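Just dropping this structure here.
Removed: one protein chain of the complex. Kept in place: all other protein chains.
Moving on to chain A:
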Amino acid sequence: MTATETQTRNVGRGVNLKVLGPILALVVLVIVGAALNGNFLSAANITNVLSRSAFIGIIAVGMTFVITGGGLDLSVGSMAAFIAGLMILVMNAMLPMMGPGWPLVFVGMLTAMVAGTLAGFVNGFLITTMRIEAFIVTLGTMGIYRSLVTWLADGGTLSLDFGMRSVIRPIYFDGILGISWPIIVFALVAITGELVMRRAAFGRHAAAVGSNDQVARYSSVNVNRVRMLTYVFLGILVGVATIMYVPRLGSASPSTGVLWELEAIAAVIIGGTMLKGGFGRVWGTVIGVLILSLIDNILNLTDGVSPYLNGAIQGVIIILAVILQREKKAES
């Protein structure tokens, strides 16, 4: 594996198509979008697309570590919905005592972070200590969180108090120098994730565990601890994504975050991370997320394709992206 990797790098010093694949796909999409609609490259449209990518993007960065470590998390979409519901409930409950204002927003943020950490810990605990398949554990927690949010919302929608909504709104809609907060947070998370994956011991350990956990164990890597941390890390990022999500519409319902887990996993794989673990690329994940949301955006901006086929087009592009990468690997 490592040998192949080195070889690929040596052969493709100048033009490494395996690395360039996702970037090329993104460039093609941008060109197509710009050709189809004059407003595609407008500041407003770019801001919209990037801001709305932030939820999946922040989660996908965490997912990159989980998948690199040989795991999988299907519960993130339901977890986000549950945390959003919890955050709204806590803020509504504390409102009479604290009044609408930033202290209450911080209480909401803290709730999201604590709930995310705990949820990630539960997944990690069941997978590492209780030795249950990640697929099974997170399939179970996916159902649990989805039911919990339906129950909390009494089947309807949990809405943040109206006065509070105008206080918290700027978290999604405002920013610094015209760049909105979700974009800034997404960028910070991605840069940190990339640094941790490339430079920190934790990133290398995650790859080692995902590649071969026996070898990693003999190399005195604490396999369980590393795996556990990837899930806790992901849980925390789901909390961060939720903090960005709640201010947008000020509500959470049982249909919040449906299929986010699959979008996040798809973004990770499009970006070049191996689904079976052992190798992860955070910047690739960011490209993957952008590819997915640009397809949506372009399809909405054009009339050419029946909206019934949107899902099919996304599916084709996901599969193409992965085929492209595998062929490049075989060539080397």
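Following the convention adopted for this analysis, a residue touches a chain if its C-beta (ideal position, glycine included) is under 8 Å from a C-beta of that chain, and two chains touch if they have at least 3 such contacts; residues count from 1.
The rule is simple: contacts and distances are computed from a predicted model.
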Q.
Leaving aside the chains you can see, what is the UniProt protein name of the one that's missing? Options: "ABC transporter substrate-binding protein", "PadR family transcriptional regulator PadR", "Ferredoxin-like protein" or "Lipid-transfer protein".
A. "ABC transporter substrate-binding protein"
Q.
Considering the complete complex, identify which of A:64, A:123 or A:253 is in touch with the unshown chain.
A. A:253
Q) So which of A:52, A:205 or A:227 would be touching the chain we can't see? A) A:52
Q) Among A:92, A:117 or A:159, which residue is in touch with the absent chain? A) A:159
Q. Which parts of chain A are in contact with the chain that was left out?
A. 37, 39-40, 42, 44-45, 48, 52, 150, 153-157, 159, 173, 248-249, 251, 253-256, 296-297, 300-301, 303, 307-308
